[in-house]
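One structure is given below, encoded as structure tokens.
All protein chains but one are shown at their positions in the complex.
Per-chain residue numbering starts at 1, and chain names A, B, C and D are given in the order in which the chains are listed.
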Amino acid sequence: MRRVLSGLIAAVFVAAMVIGGGEAFASKGTIKIGSVYIFSGFAATYGQFAKQGLELAVDEINKSGGVLGKKLEVYFEDSHAKPPIALRAIRKLVYEKGVDFLIGLDSSGVAKGVVPYLKELKVPLLITHAATPDVTGSQCNKYTFRVSVNINQNVMAAARIAAKTKAVKWTTIGPDYAFGHQSWEYFQKYLSKLNPRAKFMKTVAFPKIATEDYSPYITAIMAAKPDGVFISLWSGDLVNFIKQANKMGFFNQGYTVLMSLGAATEVLYALRDQMPTGVWVGTRYWFLANNSPVNKHFVEAYKARYGVYPSYNAQNAYAAVYALKAAIEKAGTTDRMAVIKALEGLKVEVPAGDIYIRPGDHQAVLNVTWGSTAEDPKYPIRILKPMVIFKGEEVTPPVWETGCKLQ
Amino acid sequence: MEDKVILSIENLSKAFGKFYAIKKVSLQVSKGEITALIGPNGAGKTTFYNVVTGKYKPTSGRILFMGREITNLPAHKIARLGLGRSFQITNIFLENTVEENILAALVSYHRKGLSLFKGMNRYKDLLEEAHSILEMLGLKDKAQETAKNLAYGDKRLVEIGIAMAVHPKMIMLDEPTAGMTPEETERMVSMIQTLFQETGITFFLTEHDMKVVFSIAHRIFVLHQGSLLAQGTPEEIRNNPKVKEAYLGGSLDA
Amino acid sequence: MKGMAKIGVLVLTIAFLFLFPQFAGAFPVLFLTEIIIFSLFAMSFNLLFGYTGLLSFGHAAFFGLGGYAMALLAQHYHISMIPSLFISMVVAGASAAIIGFFCIRRDEIYFAMLTLGFGMMVFTLVHQWRSLTGGSDGITGFEVPVLDLMVKKFQLFSPWSFYYFALVVCLIFTLFLWMVIHSPFGLILRSMRENAERVSFIGIDIKFYRWIAFIIAGLVAGVAGGLFAMYDRMASPSMVHWTMSAKPVLMTILGGSRVFFGPVLGALIFYLLEHTITQYTQSWMIFLGAILIPIVIFFPEGVLGTLISWGKRFMKGAGHGG
Amino acid sequence: MLEVREIHTYYGDSHVLQGVSFEVNKGEVVCLLGRNGAGKTTTMRSVMGVVPPREGKITFLGEETTGLPPYRMVKKGMAYVPEDRRVFPDLTVEENLEVAYIAARREGRWNVEVILELFPMLNRLRNRKAGHLSGGEQQLMVIARALMANPAMLILDEPCEGLAPIIVEELEGVIMEIRQEVTILLAEQNAPFALRVSHRGYVIEKGRIKFHGTTKELMENQEIQSRYLAL
Partner (left out) sequence: METLLINILNGLCYGMLLFIISLGLTIIFGVMGVLNFAHGSFYMLGAYLGLWLALHLHSFWLALLVAPLLVGALGAISEIALLRPLYNRDVSFQLLLTFGVLLILDDAVKLIWGAGYHSIDAPKGLSGTVHLLGSTYPVYRLFIAIIGPVIAVVLWFFFHKTAWGKMIRAAAMDREMASAIGINVPLLFTAVFFFGTLLAGMAGVLAAPLRAVGPAMGDNIIIAAFIVVVVGGLGSFVGAFAGAIVLGLVEALGVQFVPHLQMALPYMLLALVLLVRPRGLFGSE
């Protein structure tokens, strides 16, 4: 009797699912974009920003006639910051929604998990946040592109700034996962080339993601008395850290402090005047770094619609849509293979400036902004003053160094 | 004389904190007899059971079963040696069927517990044995019922059945007739007597119904506030003034 | 009569599962693959929870270790599918033997907390041993092993071929669990769930039996994990995290822990709920919670268990009426 | 004062009380006799509301109280001494009494000081944790605790269980003393004791009342005694 019932129920449910799931590959009059970001958990804010940037771009494009006369349509899925769930989301988008292109990915771990699978799906993906060098390096493939700044570029810029300071003894605080460790590895590699005198300390701090209490780490670093501290914490962890470090006098010790993602607006908004001044912060896009009309338009439109200055994740998603638009128009078709061809070597202007997608590894070459935090009564948050802009070519390692072999 | 003794208790004590539930009890149970342990509630009978069968570790003293020391053995090892028990509070597998209750004990006795792939229903010999036990208990018709749906008296019988199914050399019943109606009590008493005659197992029981005790026990121990107050044949106990006056409050003759 | 009906429905269900890909698209097939794998995972958990009375909160450890074993083999050794899956099972079983050795010494909430503790230690190991496991990134980018059936070799790239493979493996292990539960060993387990103390008084070493059950549950979870790693083409630390351990708990209680196929229905409900809700909103958790709560309140034996009880009561009522 | 009409009480599926009826008048001590498992405790628990009956009606002080939770019964003037004593083991004797006094909030003759005077033994033990008392001391304390509610009626479930004869004697004295002021419903297996302190008695068997009468009638009825009371 039990199995009778369970069997019946199972059959009914599955049947319902099949019937309900039959809408795939419907209208051909639109260009479908599947988009996967983190919408839940500790980093949910990144999904929210990306979604806002993406929707802004899509609305603008659709209002002005679409791409090749077709409207853009976006489907969002939550990656939960977990690779298996992101993969399921992508499968759902491709197989069920029948999307033509993919845009997204926040977490490097997620990116590394799903990128190899694109070879099976044969759908191009434009990564807008995940910064691991591997997806345009050792793991690179025909379908994977990145329109945003990666770890190498960001850290190379950091190393150039670090090389100009007097600091010799360096240490780090970074999240205890691949991103934190890799950032530190690259920082050592680049800085030791630029400044052979630089020393890297044994005392380093890698607190786990979502650490509640940073005080022991702060104490440990302060006790080690470094000259410079390279910080790769990000999102809520960075906010947590800065609040606790502030109170413990960490920023009054005369260290040179570099935060590779300190200029993220969500962090600056969360901290407002609790963000210390005179700290070197990097970002993947800074809304004041570019005076071009494209950027001005974007910042104004975004501020008008969402009430805050755009974060890097919003710009990156916005830029990805415009890059895709440019590629489709260049190809003159929405055929995936043709668009991939068009993306390779594409030059397009986005709010962050001109970007160039290298055919060799599919990594975008674009300007990288760093700056020192300062107060400005015109803005509710800290801004960058002085600001240092590195040309894309200066901070992007050559293709042969990335380990990417695209056939 | 020595090999007639199946269970030998030497100076057994059990304390909970400062309170001694059992104080220096020594007694010997003879093979092939029905022995009863009596005493008022709180005299330490259940504690005595729990210590002897391995649920509690004794504070001091020794327990020998069939000449072998079992003082600190875990419960399952003691059971394996052939000392079975039933419980005062019905303590059976309520969500399983009656048949499964007995089968579990048979599986244990025949050491089939680690058989992982052969279906239970393919052990014809075990099923047959279970049926014969249920038949003996008069529960054959209820073999497929879920145990929790049985009447109280039947549950108590299942309790005895589980204890019997492990082929014990000696069985310790804790108040087998507790809470039973007179009819059920009679049924239980005759069941115990039949089982005793057919199997020759040594029976040890506690009981508050004096009529039952005096009608079936060959030998009686009286426990009072944790100590052994008296021992002897039913006749001796009945006439023991110490027992009569200090503890039974005269109701023996009623 | 009743037995015949049971077998009939079982045959129909299996037939349906085998025919499903013939008329379904890639996504439903992938979706069902995941449900099938998680059903097996949940059933392996339920051997401990529903049949032995032990609530494990670290079962993902074995799921994850099976997955990592599979991924490492695929990455470095390129041996074929069945031996790989077998090794995953053994690795998970061996770890279950070690971890179980400690955990079975406690029961109830303490058992749950111990399994949580050991499970998270495994998580830390996997997360920190970057040279072997790839740390937080996990192991990715390997190829699915070939299924070598002596007579013919199969590539399992397509969602359809992998579905069939997963289905057959899960059916085999479902049968395995079914046999275990209906064996004398299973009877002892169920008796222990009812009354562990009484079982020790019939001469059973309950710790030892719990240990064996723990190992079996670990073995099967390892198989499910191995399949899942192949399905996802990756092994990542999230497979080992306690949130993954919470999934079979949720599915089993949802479906009904006292019914063999309860966890299966639970997995199905869980995935369908999640799938349906995420169609409409990004805030799917709020709806999942809002649906979960009434299910918990109104289905005291889980959905399948309660439906069966209602069915029985209904039949009984009808019987009395007639 | 208390009227119980045809109550049926179940534990899960098992039908324990199968239509029990009796009454207790003001100022009386009524005992409920029967064997272990006959349904005495269930009757007590039904009256107190611990296990509400599924059918039947209970009236206390002229009001229907069927199905009221125990704490409401206390407020109405019923106090309960359960069979297994149930002290709050980590509270001291004084705290046990105090908690009961505060919880019930009923004015009357009894309060902590008065009670401790009545029970000199408890007075000596007032700062000892209740879990560390002997069985007899606990029994006295629990009766004292029940009195803290200043009840109109007291339910005593097997107060003699497991007590030494000397304590039983003391208990008898206590009951004789308080029965001047409180109506008592008493369940006992120790029939001689019960018959000594009660005015009337009921005999319960298999969840049904089999006999009732005055103490004298019960004492004289040999058949009842041997059939139901195992004397």
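The rule is simple: contacts are C-beta pairs under 8 Å (C-beta built on N, C-alpha and C of every residue); 3 or more make two chains touch, one makes a residue touch a chain.
Here the structure is a predicted model, which means the values were calculated and not measured.
Put simply, the hidden chain is in touch with A, C, D once you look at the whole complex. Which of A:L194, A:M248, A:A374 or A:V388 touches the hidden chain is settled by the complete complex: it is A:M248. Set against the missing chain, the residues A:V123, A:A270 or A:A364 yield one that touches it, A:A270.
In the complete complex, the residue from C:V9, C:A60, C:L114 or C:A229 that touches the missing chain is C:L114. By the touch rule set out above, chain A reaches the unshown chain at residues 39-42, 44-45, 47-48, 176, 205-208, 210, 212-213, 215-217, 219-220, 222-223, 235-237, 239-240, 243-244, 247-249, 252, 266-267, 269-272, 274. Contact residues of chain C toward the unshown chain are 49, 55, 102, 105-106, 109-110, 113-114, 116-118, 120-121, 123-125, 127-128, 242, 246, 249-250, 253-254, 257, 283-286, 288-290, 292-293, 296-297, 300. Within the complete assembly, residues 48, 50, 69-71, 74-75, 79-80, 82, 86, 88-91, 95-96, 98-100, 102-105, 145-146, 148-149 of chain D touch the chain that is not shown.
Basically, only the chains that are shown with their structure count from here on.
Traced through touching neighbours, the fewest hops from chain C to chain D number 2. Relative to the centroid of every protein C-alpha atom shown, the closest chain centre, again from C-alpha atoms, is found for C. Averaged Cα coordinates give chain B a centre that lies 32 Å from the centre of chain D.
Computed centre separation for the pair chain A/chain D is 73 angstrom, with centres defined by C-alpha atoms. None of the residues of chain C touches two or more other chains.
The touch graph of the protein chains shown is a line. Touching pairs of chains, sorted by label, consist of A-C, B-C, B-D. The residues of chain C lying in touch with chain B in their complex are 179-180, 182-188, 190-191, 193-195, 197-206, 209, 212, 216, 258. Residues of chain B touching chain D in their complex: 17, 19, 40-43, 148-149, 152, 178-182, 208-211, 225, 246-247, 249-251, 254. Residues 2, 5-6, 8-10, 12-13, 16, 20, 23-28, 30-32, 34, 127-128, 130, 134-138, 140-142, 157, 159, 228, 232-234, 236, 238-239, 259-262, 264-265, 268-269, 272, 275-276, 278, 282, 284-285, 304, 307-308, 311-312 of chain C are the ones that touch chain A when the two sit in their complex.
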